[in-house]
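I am attaching a structure below and will ask some questions about it afterwards.
Every protein chain except one is present and positioned as in the full complex.
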Amino acid sequence: MKQMSKIVRTITNLIYGFIIIFGFYVIVHGHLTPGGGFQGGAVVASAFALLLISYGGVNSEKLLKKDFLSILESCGLTMFIGITFLGLGITFFYNFLANSGDWFGNTTVIGINPGDMNTGGVIPLMNIAVGLEVLSALGVIVIFMASAAEFTKNKENL
Amino acid sequence: MNLLNHTPILIIAIPLLAAFLLPVIGRINKKTTGIFTTFVLSISLILTILLTVKILSVGPQVYVFGAKSPALTLPSGLKFPIRIMFQIDAMSIFMGLITAVISFVGAIYSLTFMEQHSGLDKYYSLLLLLTVGIFGIEFTGDMFNFFVFLEIASIAAVALISFRGVNLGEPVEAGFKYMVVSSIAALIVLFAVGIFYGKYDLLNFAALASVIKYSQLDKIALGLLVPVLAMKAGAVPMHMWTPDAYSEAPAPITIILVSASQASLYALFRVTFSLYNITLNTLSVGWIIIILGLLSMFIGVTMAIIQKDIKRLIAYNAISQTGYMLLGVGVGLAVLANPVALSKYGITAMEGGIFHIINHAMYEGLLFLTAGALFFRTGTRDLDKMGGLAHSMKYTTIFFIIGAAAISGLPPFNGFASKLLIYESVYRFNPLLSIIAMLVSILTLASFVKVFHSAFLGPKLPKFKEVREVPRSMVWAMVVLSCITIFFGLFPDLIVKNLVHPAVMALIEQFKYTGTVLGGI
Partner (left out) sequence: MIGNLPYIAVIIFIGLGIYTLMFKKNLIKIVIGICLLENGVNLFLITLGYRKGAVAPIYTQAPSGQSMVLPTPQALTLTSIVIGIAITALILSIAMMIYKHYGTLDTDQVRRLRG
């Protein structure tokens, strides 16, 4: 794919970091506001797609590496399953951090409140694991599809 | 912390963890991915056998995720089951045993069959995910969880069918057809789950089974679920995806796909027997399933006789054998409301149908692995081009003879035992059905005599001069399946009394299914 015009590239330079930060915000606050692991991961992956469209697949190879994203995906998935295994004292998927006073262990206040991020137990950790997995998986998909556009274009001689 | 209490989830969680770790292991050392997969699936097989012994001696098990008990107590004092849980009774563990053996054999076979391909870490990871999906369909007690595992199995299966699509075009076409069929099936299942949730506000199988009635909305849900689950199992007239998918997938994946189709058949039996039971009009729904079975048997075998591709021929025979299972269990469903007929021949018909499931997995797996061995050495699946291979591949010939005799229903192999049960009991329901079943059996034998003559008999062809026997791991995989085939054929009484009869009674007695969950609250 060829890179797009100067205007598009400038706006991408300015806005790329903000999209990624917003995506991580949606991932981490999943237990308080709408959002969570999958939604935040999809937002970050859309930043990757923006980079690929505006700069072209060949030029963004240095920033988006397939191997690194693949390892990150495996780390996210293993973290998810590992956390579910840790609750095996009672049963699988048990929320052993909730109401315990530890990491993420405060008790949730019943009723209307501005939201305490330290609550929720195991849920924010699983949100982060799923968010890492989704952003790297969708990133790898988008990179492969962009590189596959090269061979179909060669066929049509465009 | 007694680890044996957590066996139901460890059967699924250990392959899942291994599937997620495999890309990392594949980067370190490429050769250990296959051995790691075989090791993990052997652990699953051992745990499944332990769970079978526990369930057959103690009773059905319930495993709750995330809490100690499956119910939630509301402030008003009302308790209703709300957690996601696995509910394993004798029928579920029967199907789980089939899946565990078949996927273990498939992994052993893949060690040498897939050695020349690249990207093997993704292949083994997808194989483990497919196994996890099939186990989940068979063990779950929650309707939406069933939909999620159905989708996991379908997506992993599509990626594996198109695995050889890097250089060839046909596997990708087969993968596309299978993906369209499975996603339509899964979405319609989700629609039916939505109908149940909207009417009863419950997603749990057992809780739904205790309050379900047969009003207009329930008839719509049943009318959506029965054809769609039969479509995923490969029944005629929805069978178009089966020959393409089974023939273009690599041989060890085909046998796991057969297990996936049987899991969907299990889901059909769960919905009609344990969810609805006598509330539905058993005679009409039973006759619908019998008609589906008859069509599958007859059209499957007549399309099989004219095929030139060996794996397509075996795939059409698989459709035909699925018809036998639908026929046997359909007769059982048709007489469910009639206790005299049920005890006279209904239970025997269901025993025949369900015993046929495990027999079919074993001998169909053996036949597909034999076809894979022929493809591995000769490079072709076309029967016109093969010939005289019995001279060089002696073990493969013996395994093929065992598989072909079993599928045609010759004693002393296991096909004869289950087919005899089906013939005798279906004859007392309606003699015409039994006669059609026997005719189909004769045509099955005809199609396999044709394959044996084309591929194995005759003089040794010059172009196959350096064809030798297949590598040892493939031979060991085929030995396991043929030993089980011969053992089930010599001692069918042992298997029917200990494995099949508890499964049939678990399906018929709905109060035991609901009582396990609701009684414990």
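Letters A and B mark the chains in the order given here, with residues in each chain numbered from 1 onward.
One rule holds in what follows: a residue touches a chain if its C-beta (ideal position, glycine included) is under 8 Å from a C-beta of that chain, and two chains touch if they have at least 3 such contacts.
Since the structure is predicted, the reported quantities are computational estimates derived from the model, not experimental observations.
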Selected residue (touches chain absent from view) among B:I155, B:V301, B:A406 or B:A437: B:I155
Hidden partner chain, touching residue among A:G17, A:G82 or A:G115: A:G115
Touching residue (missing chain; options B:A174, B:L366, B:L443 or B:A503): B:A174
Residue of A:F38, A:Y55 or A:F80 in touch with the missing chain, whole complex considered: A:F38
Hidden partner chain, touching residue among B:N5, B:S69 or B:S183: B:S183
Interface with the undisplayed chain - residues on chain B: 144, 148, 151, 155, 158-159, 162, 165, 168-170, 172-176, 179-180, 183-184, 186-187, 190-191, 193-194, 197-198, 203, 243-244, 247-248, 306-307, 312
Interface with the unshown chain - residue positions in chain A: 32-34, 38, 42, 111-115, 138, 141, 144-145, 148, 151-152, 155
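In the analysis below, only the chains that are shown with their structure count from here on.
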Chain B residues within the chain A interface of the complex: 1, 6, 9, 13, 16-17, 20-21, 23-24, 27, 63-68
Chain B partner contacts - residues on chain A that touch it in the complex: 70-71, 73-74, 77-78, 81-82, 84-85, 87-95
